[in-house]
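Every protein chain except one is present and positioned as in the full complex.
Going by the order they are written in, the chains are A and B; count residues from 1 in each one.
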Amino acid sequence: MEEKNVPKKTPMKAVGDFFKKDLVQYIVKRLLMFIPTLLLISVLVFFVIQLPPGDYVSAHIAALASEGEFVDADYAASLRADYGLDLPVYQQYFKWIKDIIWTPTDSTYYRLYGSHHNWKYSFAYGRDVWDVVNDRLGLTILVTAIIMIFQYAVSLPIAVYASTHQYSVGDYISSIIGFLGAAIPNFILAIVLMYLSYKWTGNANVGLFSQEMLQNGVHLYNFGEFLKRMIIPIIVIGTSGTCGIIRSVRAQMLDEVARQYTLTARAKGVPERTIIMKYCFRAAINPTVSGLGGVLSSLFSGSTVTAMVLNMQIQGPVLFKALQAQDMYLAGAIVMVQAVLVVIGVLFSDIALAFLDPRIRYSGGGR
Amino acid sequence: MWKKKQNQKTNEDYYLASQWTLMGRKLKKHKLAKLSMLILLILYLGALFADFLAPYSLDEFDALYKDSAPSKIHWTHEGEFIGPFVYKLEKTIDRTDFSVKITEDTSEYYKIKFFVHGSEYKILGLIPCDIHLFGVNGGSGGGTGAKVMLFGTDSLGRDIFSRILLGSRISLTIPFASAIISFFLGVTIGSISGYFGGAVDIVIQRIIEVIGAVPQIPLWMALSAAIPPGISTVKMYLYITIILSFINWTGMARVVRGKFLSLKNEDYVMAARLSGVSTWKIIWKHLVPGFMSYLIVSITLGIPGSIVGETSMSYLGLGIKSPATSWGVLLQEASSVTDVASNPHKLIPIIFVTIAVLAFNFLGDGIRDAADPYK
Partner (left out) sequence: MKKRLIALLLAGTMALSMAACGSNDNTGSSAPSGSGGDVQQSQQGGSTPEGASPEVTAPPVEVTGFGEAPMLADQVSAGTLPKVEDRLPVEDDVFVDQVDAAGNALEIGTYGGVINLAGAGGSWGLSRPVLESIIRYNTDGTYYANVIKSFDHNDDYTVWTFKLREGMKWSDGDDFNADDITFWYYMCHLTNYDTKKSWACLKETVNDEDAWAVLEKVDDYTVTWTFVNPKFPADFIENGDFKWCWAPSHYLIDLIPDSIYVENPYWEKTGLDDETVLKNAQAKGIDAATVNDLGKAVAYYWWNEDGIPCLNSYTLSTKEGNNSRDAQLCILERNPYFWKVDAQGQQLPYCDEIHFNATSEDGQDQLMFRSGELDVLEVGMQDIASLLSDLGDKAQLRSFASTNWGSYLITFNYTCKEENYANLFSNSDFRQAISICVDREQVSGLLSEGFLEPGQCAPAEGNFGYDAEWEKKWTEYDVDKAKSLLEGCGLVMGSDGFYDFADGTDFVLTIYTYTDSGADQAYPVLEQYYNKAGIKCATKDIEVSAFDQEIDNNDWYAVLGPHTAIGGLSMRSRVQPFVPIAQSAEWYGDYGTYYGTNGAQGVAPEGDMAKLVEIYEKWNSTPDSAERDQYNLDIYNIHKENLWTIAYLKAAGSYCLINSNVKNYPELLVSDDLYQYQNIVHYWTLFKAE
């Protein structure tokens, strides 16, 4: 009997097939699971924000008193009624989530703002929550992106170099630099650098924009000023993350470089560079890619302290102040936005993982 | 002939030695790791004997030495060589222009002596004692009140050197609690998720996402407010750290899961299964050691991460607060530009934080290299 000529599947083709069939299935399944995950997150977030005793009104009343405005108990009660703070917590939650998911066309909110999603009011800012979030969203994403790119652009080459030149001077130096970044608490580094930059330049360099930029807007000619002021945040926030990346990638690379297949490949005469980059690196990158979601979320929260020290107008300090003041709708909105971004990040990292490592199968279990 | 026999013996030793002995030997060869172990040993011994090593206790306030720079140690007084001594400070304030003039009173000197009597403390909490390694007692002219502040003082006049030593007790021990709990939870849950896959994996991954999205700061605030005031801030910090480590295992779990997903179809796993090895044993004895290096890296980054994290929490006002002492509390004094500009000596605790963190990291590196089964 003749054997049918079954075309052999090359590895690339296997991956290609995976992407066509399984990937689409996979994405759809993940998106479906998005929704209950997000709902669960929203419940947890809302309750956790409410957990500390006191509410926005009590702090606000005291703040007013310290500004010379004395209000009576009736005013406090009416304020609570206005903000819906006198309802039991679960009722407040349902109102909140219902309005976010769908505010009907037949409501004041829709007629005023033309949007079906009511994120409600920020007590402290006195504005629509989405307004407040939007104000800083662009800058937050820009800053986070720049720092993330810097982190990976710096740490990956250093890690590969360190692993291929183990115990060399370069290895030690890069280790020390990487560790120092993580060893020094961000706020101290930020304060010291800020002070040093003042000493050297004579300008306070507080914040990401100069007064001139704040008045006249950001254009091409003054974008350089922004980049100049980004140097310190990049150094401070970036270096604390590079340590982890360098170390884990280096460790993984060392493992991979010592494997059998590397030896085999070398014996076969494959160029060293290909071995390192195409095989070892891809395998070593596994945990790093897994951690992408974590890196994203830690960038959001980790940059808060630095942002406070350096007066950067990004989401972190706003969230912190909102939590302190129990400005719950604002805090809830920011956390939800960050949660969505993180979940998306995790989704991407899982897809990237599948692409990089064909050993992973998503359909079915290990048995 | 002897040499050959010796070689044989060494070779035999090598082949017969257990995994841990091998690791130990390799570790000894790693110079940085040895240095780090030594440094960590010194730091922990310092924490253990802090009461003795520190010239002053935690609550010795001093209005005269408030915010002062490290004491100048002199050797000759009026031309004569005496040995190490300090002068007492003199402070004059001017209420009209708010200036403070600090000078040294060179009329009498205070010798730095060893094994001096100082404030009382209890060895191991039981035996009262008042001997300190070094200190300053009376002056040459019978005066009192001079102090030797090696690293300067904080805003209430307390000796920073003493506080670093006494604070290291908290800063070097609490991180272990969260690291250990996170490690076990992370590896266990991550391995289950990765090994079984399917529905179990999906559910656990979603739980991880949910937990990761919850903001830690309001949790801290709520827990801080909920804990009754009688409990010391240190215990409070410990409780909160433990509670939160039940949330912090997610990073580890995700990585373990990633590794498991790729390793579970390896031949040796299949072989083990076919041999009838139980699932648990497969996970812990066969799979986990395969990426032990990454786990060790994680722990050794986790502990110093906690040390640094504690300082950030203190900056936000959520961590350990006065009157307790930890390195984070010390760094609160250096938390604004003006503090750093006018009192740079308050940055000295950073050096200790950095050294501890670097030591843990290099040690971890050494252990990782030593545990490498392929070299």
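General observations
Basically, contacts are C-beta pairs under 8 Å (C-beta built on N, C-alpha and C of every residue); 3 or more make two chains touch, one makes a residue touch a chain.
Note that the structure is predicted; figures quoted are calculated from it, not measured.
Across A:Val24, A:Ala62 or A:Ile173, the single residue that touches the chain missing here is A:Ala62.
Per the touch definition above, the residue from A:Pro53, A:Pro104, A:Gly138 or A:Pro271 contacting the chain not shown is A:Pro53. Checked against the hidden chain, the listed residues A:Asp128, A:Asp171 or A:Asp350 yield one contact partner: A:Asp128.
Even with one chain removed from view, chain B keeps its contact list with that chain: residues 59, 61-64, 66, 91, 93, 95, 97-100, 155-157, 221, 224-225, 229-230, 314-315, 317, 321-323, 332, 335-339, 341-342. As for the chain not pictured, it touches chain A at residues 52-56, 58-59, 61-70, 72-75, 78, 82, 108-109, 111-112, 120-121, 125-128, 131-132, 191, 194-195, 198, 202-204, 206-207, 209, 211, 214-215, 217, 307-311, 313, 317, 324-326.
The criterion applied here is as follows: only the chains that are shown with their structure count from here on.
Here chain B touches chain A in the complex through residues 32, 195-198, 200-202, 205-206, 209-210, 212-219, 221-222, 225-226, 250-251, 254-255, 257-259, 261-265, 291, 293-294, 297-298, 301, 304-305, 308, 311-312, 315-316, 331, 334-337, 340-341, 347, 350, 353-354, 357-358, 361-362, 365, 368-369, 372, 374-375, going by the rule given at the top. For chain A in complex with chain B, the touching residues are 33, 36-37, 40-41, 44-45, 48-49, 51-53, 172, 175-176, 179-180, 182-188, 191-192, 194-195, 198, 243-244, 247-248, 251-252, 254-255, 258-259, 286-287, 289-291, 293-294, 297, 301, 305, 319-320, 323-324, 331, 335, 338-339, 342-343, 346, 353, 357, 359-361, 364-366.
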